[in-house]
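Report on the structure given below.
Only one protein chain is missing; all other protein chains are in place.
Letters A, B and C mark the chains as written, and numbering starts fresh at 1 in each.
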């Protein structure tokens, strides 16, 4: 099967970019399954039912999120309906929604698991502990993990921990695509970060002068998304349905 | 002029990798000037006179460092001699060594400036403030900045702040090469992170099982560098000596 | 002169507590000068012109703030009018308002200086650097410092740095009064934290169940101030007007 994974979608411009390119990409590239990280897809950050709908309608089979995913209360109902919109699985059990999703491809199952890191982020359940506790209870030949995390050390450490146990592990959250895509000895496809979908002349989607102001003065600064050209970043991976191993992984950036 | 910049060199394996490839690269690629980040080049982390010597002997014209650069006292004398080994310029004035270096290319001068970020790192002088205070006092047609920082937001924000004022800005510290190399409208070459030089089957150079242990248990865990295959990561950039603008930037990874 | 200093006032309940007790305290205790930290005095956090007015009207001569002080834009004008409402002095020069205030006691001047720590807080200018750069330019026989900081290490370190150079140094921000009030060899009165003015059955002013929820689940939780009984915490210090030295310091907690 061919999997397309897209990094953090930022604002309406990012949604537009996904709507413009995803249907075409699915067709041209013969994509069987698509995961999109939507944690910043709403204007003003977070995700809303309206931005989630755009991503699903454009062709996302599963939407993952991260540290901004629960920011808007309006998303709670959709999270609870368990229709393919995820929040990190290692959140507190009382959190709205679900952390993994089983997608039925008829002849096999695909599990998408959303995890969040704890280095430089909230002290939620340790992602390694979550894996130890839960991974084997998920019955699917193909397992895809979105690890939403800041530190390269945590992402790489989890990659060595999961090789041989999942099909594909990609990182999100830093909004900058890394150049280290590869296949591990145990057959796991990996990249440290997918990058983002949204304004390319920006600081993670935000207007540069506002990010500069906040970081140089530490004074209260309201963020706005940047205008201008956009890009769409992610990977295409081929996973063997029998073995669950990745056979090919390619970075994509569309401008 | 053609500039080669190499990311954080890790341990003796990283130094060996630089010694094996740098002389050849300089020749084959027609490199005029080479910057290497050596903050982890000593076994046991930091930099020592012996690891610095290896990097200089192999062809580094300037060595930059970062948050691990002052870890070993034995390096203080070499830092004070001001012979091309730098520590971040925005350190406290009482720190050993110097934060920028003027290299005489006879017909023009090249300044290399080493800065360190403050997001998720020590509360040193704000790098934007340092730039405002000092950049114009540095008289060189070509200015190259190594911004040693963790957060992609801080690296990208500084990039927009410096475009048009420096020739080349590259990030270091995360040890994972990013895929976002490009030339800004004002002629500045940029990449968020060069990546590292050292063991490729590792977590930032460290044996994976030790990184996994520390991150999954938070118990005291002594780090050791990994064995096995190495890679060498960085960029090659062409800078016009008249205008000081970058005309081409290419990522390299040698295995 | 007798100085009364009150810790972080929280919400309307805290303002009410100050209005009820401060006029009486000034009279009964023979207080000559009163400093109040108002960074949380507005409902919903921060400080507003209305909450500042209540504190001034109740008898505050100078109001200090801290990391929440600039949260509400409506306070910017009052900060800029320089009438005794301060924000931390080591903020970026472009911040609204002023960081120290000279109060004319006719026969002598009292300077109140507001500083903010950087450990576990924003990476603003180092408070020790600010002191080195600015303290001697402030011409007043009596200098009082509110050091708004989290870590006991930073507060204590600054205390040793300032003894002999200021009359009185008190900490704020943790909302819990410490029991270490004392006079240093150089004549500086000191306490690590004044404590708070507001709901006493609370977590720093907040309803306990909400603080428990946020800290135990790390899920989005809107804070509300607690109801119920209040207390008012601070110190009374006697400072010799000739020498500028503190001769007596006493903790107060009024329920």
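One rule holds for everything that comes next: a contact is a pair of C-beta atoms (placed from the backbone, for glycine too) under 8 Å apart; a residue touches a chain by one contact, two chains touch by 3 or more.
All values reported here derive from a predicted model rather than from experimental measurement.
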| item | value |
| --- | --- |
| Residue touching the undisplayed chain, where the options are C:25, C:89, C:188 or C:204 | C:204 |
| Option touching the unshown chain, where B:6, B:22 or B:124 are the choices | B:124 |
| Of A:12, A:50, A:126 or A:221, the residue in touch with the unshown chain | A:126 |
| Among B:1, B:95 or B:138, the residue in touch with the chain that has been omitted | B:95 |
| Touch with the omitted chain, as defined above, among B:24, B:133, B:182 or B:218 | B:218 |
| Sites on chain A contacted by the missing partner chain, in the whole complex | 118-119, 123, 125-126 |
| Residues in chain C touching the chain absent from view | 119-120, 126, 128-129, 150-154, 156-158, 160-161, 174-180, 192-193, 195, 202-204, 208-209, 211-212, 215-216, 251, 253 |
| Hidden partner interface residues of chain B, rising order | 70-71, 73, 91-92, 94-95, 122-124, 216-220 |
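Throughout what follows, only the chains that are shown with their structure count from here on.
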| item | value |
| --- | --- |
| Distance between the centres, which are taken as Cα means, of chain B and chain A, whole angstrom | 30 |
| Rounded Å distance, chain B centre to chain C centre (Cα mean) | 43 |
| Sites on chain B at which at least two other chains make contact | 119, 126 |
